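All protein chains but one are shown in place.
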Amino acid sequence: MKLKSLTFGAVVSVTALLAAGQADARDRIQIVGSSTVFPYTQAVAEEFANNTGQAAPVVESTGTGGGMKIFCSGIGERTADITGASRAMKVSEWQLCNDNGVTDITEVLIGYDGLSIAVSRNGTALDLTKEQIYLALATEVPVNGELAPNPNRTWSDVDPSLPDMAIQVFGPPPTSGTRDAFVELAMREGCKDNAFFEALKVSMEKKEFKAYVKEHCSRMRQDGPFIEAGENDNLIVQRLDADPEAYGIFGYSFLFENSDRLQPVTVAGVAPGMDTIGDGSYTISRPLFFYIKNAHRGVIPGLEEFVEEYISETAMGPEGYLSERGLVVLPDDQREEVQNAAAGSSAMTRYTN
Amino acid sequence: MAAKRHSRRRHARERYLRIVGLSAVAAALGMLGLLVVSLTFLGHSAFVQTMVDVPINLSEELIDRGEPAKGNYRKIVTEGFLNLLPEIQARGERREAGKILSPGARWIIKAAVVANPNLIGTTHTFTLPLADPFDQLHKGVIPRDVPQDQRRVSDNQIAWFDHIAASGRISSPFNWGLFFNADSRFPELAGLAGAIAGSFYALLVCFVISFPVGIAAAVYLEEFAPRSRWTDLIEVNINNLAAVPSVVFGLLGLALLLNFLGMPRSAPLVGGITLALMTLPTIIITTRASLTAVPPSIREAAYGIGASRHQVVLHHVLPLALPGILTGAIIGLARALGETAPLLLIGMNAFITSASGGITDPATALPTQIFIWADSPERGFLARTSAAILVLLGFLVTMNGLAVYLRRRFEWQW
Partner (left out) sequence: MLLYVFAIILTLTVLAYFHGSRRAASLSAFSDTPLHSRPAYHGAYVAIWAGLPSQVLVLLWVSLETAALDALIAGTLPDAETAALSSSERGLIVSEIKSVARGLIFGEPAPFIVDAAARYGEWQRIAAWCLAASAISLVLLGLAVSQRRITALFRARHRVERVLNGTMVLCSLAAIVTTFGIVISLAFEAFKFFQHVPISEFLFGLSWEPQIAIREDQVAGTGAFGAIPVFAGTFLISAIAMIVAVPVGLMSAVYLSEFARPGFRAIVKPLLEILAGVPTVVYGFFAVLVIAPALKSFGGDIGLPIASNSALAAGLVMGIMIIPFISSLSDDALRAVPQAMREGSLGLGATRAETVLQVLLPAALPGIMGGILLAASRAIGETMIVVMAAGLIATLTLDPLQSVTTVTVQIVTLLTGDTEFDSPKTLAAFALGLTLFVMTLCLNVAALRTVQKYREKYD
């Protein structure tokens, strides 16, 4: 009889489970996107859940590119409501969104983030130019007047004034917005400062030159000195802490968060900081966004309030809790504009005009 | 003489082998010791939390009796806390001093007031957690004797902290929040409740599926199945499945359950099913072993008094084998509890600040929570991660202990 009661119990529980498993309409907000925006979204999600008492949002860090793919996969309960991005949405992604019926999107600029190169406090703080960064990390660099696979193995190979130390830089993979931004803001700019490319610039047409730079300056080297360290910037921080000769590329907020363990590499003499990023003197900085699927507003419970929380002064204002996590906040007038646009769910116009 | 030397050499070799063996055992145990000691060393501090007693004036001006949830708790908490440091007046300094208290303190007070609205209009002393850097400072993890710019707390803040500490308001009670809070971005508030709930639901699903199916399959294969190519195939198959890497089961869950059947991402239901498929072979194998261990005399006696084959198995063999089966099932579940890789692939690694309420509600599990915390930058999470590991190990030891107890208590010696 023991056995029968066992089978009986099993039947009971299976059915009860299936009954409980009947998914009702989704009551949690789903958020995906960039690992750089993740800590801010995390903070807002926690405040939102605790302040309103609504179901806590589900926040996943998937990288900007990955987040866009999920966000743009369509509308409906099974798709994400918000994606964070550490760069603006690209035309191709906008196209993808449109093809899948995600046409009404609001773009919200949260603030700025500097891209910092950092090293453990026990390591050597370098001062690099963008050109040196390019020469250290690109797949191809000019050698004797033509492009060749990067021969530089130590920093002193790049420039004799730098220490004789193996190049070892941890950086983000291509799915991440951090990588896109770094390539755009540091690598390509550094390229343009190089004498070889400057010479080409004179001989080429503007458009042709741009394409040439994009073609030849966008690849990070794959032969060892540049190490892709996954989507998770925290792991890089820990690696750097363990290895004083390793450098890491990540958002300024991570450096801020770990300022007791890490020190920044100055770029052209300027160290990243709230002030230098805010006034633009630290040039490797980028805007951070999140994108809202307006079709889901008023359908997914709490989405409206969540957006309100995100754009409130207590969050993205100058003394808000996001700045405590390292966000460089927007100037007052720009912030007000953003807040109004987000509250009124005005559609993004980046590619419509 | 030569024989003696020869014999001495032989015995020396014997000693040598003995020493090598003993040192191998010592090396293995040493590794276990190193693992446990280093985890305990890193994690023990997370089991206490530095708290501060703060008298909070819950004035009616700031909280509406009708809607206690809507009060301005941020202001209430900050003012209450800064009253402990009356000499601070400058705005910047007040802001700096406010960071000593955990930003989550206001939610604690809010919850208390909502639960007991009679507190409104009174002054009540709350015991509130300190922010992570000060928790670490109090525990001595953050050194005081390094220059200010190399630590997370300023000299001013340390002075204020010491001032409060001198008045005896700082205490370090056991950190119940570690077990009863859900995840949080603040280490001082982060707890395992969400992960424990997620693991519980996933294991429940896993048990409900794998236990009955596993036993039925084992009984059939061991007692009823005719020896044929088919049953041989099933046997090879089960033995192989038991050794398939767990990440492959994750791939199965992702491709089949999430993408093909469209089940919800991050849900313990999906995690549980995936874990069940993984545990099933283990349960089948141990069940078969305990069925074979029942001596033939029992069967023969039952047959002798006219029982049918089913009656023999169900009434006699299976009940006698049950303790062994349960032991195997518990060990299988313990392994499922510690499994991480399949859960990562089906998205049970999101950030959620409330505990899961059911098997389709998104959740994390204990091992994935450990993985997430291990990657978090805040210093406090280092200790929390080790503490979470100790909690997980505690669960595993309990489960295995239960299995050993069952085996000892109910096993027959034939």
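Structure notes:
By letter and in written order, the chains are A and B; residue numbering begins at 1 in each of them.
Keep this in mind: a contact is a pair of C-beta atoms (placed from the backbone, for glycine too) under 8 Å apart; a residue touches a chain by one contact, two chains touch by 3 or more.
Everything quoted here is computed from the prediction, not taken from an experiment.
Touch, as defined at the top, links the missing chain to these shown chains in the whole complex: A, B.
The omitted chain makes contact with just one of the residues B:I100, B:A182 or B:I284: B:I284. Checked against the full complex, the one of A:I70, A:A125 or A:L147 touching the unshown chain is A:I70. Checked against the hidden chain, the listed residues B:I100, B:L178, B:V219 or B:L406 yield one contact partner: B:V219. Taking the complete complex into account, residues 10-11, 13-14, 16-18, 20-25, 27-29, 31-32, 34-35, 38-39, 42, 212-214, 216-221, 224-225, 233-234, 236-241, 243-249, 251-252, 254-256, 259-260, 277, 280-281, 284, 308, 310, 334-335, 337-341, 344-345, 349, 367-368, 370-371, 374, 382, 385-386, 389, 392-393, 396, 400 of subunit B touch the chain not shown.
The set of subunit A residues touching the chain not shown comprises 4, 11-12, 15-16, 18-19, 22-27, 62-63, 65-66, 69-70, 74-77, 90-93, 100-101, 166, 173-175, 180, 183, 214-215, 218-220, 222, 224, 227-231, 238-239, 242-243, 246, 295-299, 301-302, 304.
The working rule: only the chains that are shown with their structure count from here on.
Subunit A and subunit B have CA centres that are 30 Å apart. Per the touch definition, subunit B reaches subunit A in the complex via residues 69, 74, 95, 103-104, 107, 110, 142, 149-152, 182, 184-185, 204-205, 208-209, 211-212, 262, 264, 266, 269, 314, 318-319, 322, 347, 349-354, 358-362, 375-378. Considering their complex, residues 2-3, 6-7, 10, 13-14, 17, 20-23, 28, 38-39, 42-43, 45-46, 49-50, 53, 55-61, 78, 121, 232-235, 237, 254, 257-260, 314, 319, 321 of subunit A touch subunit B.
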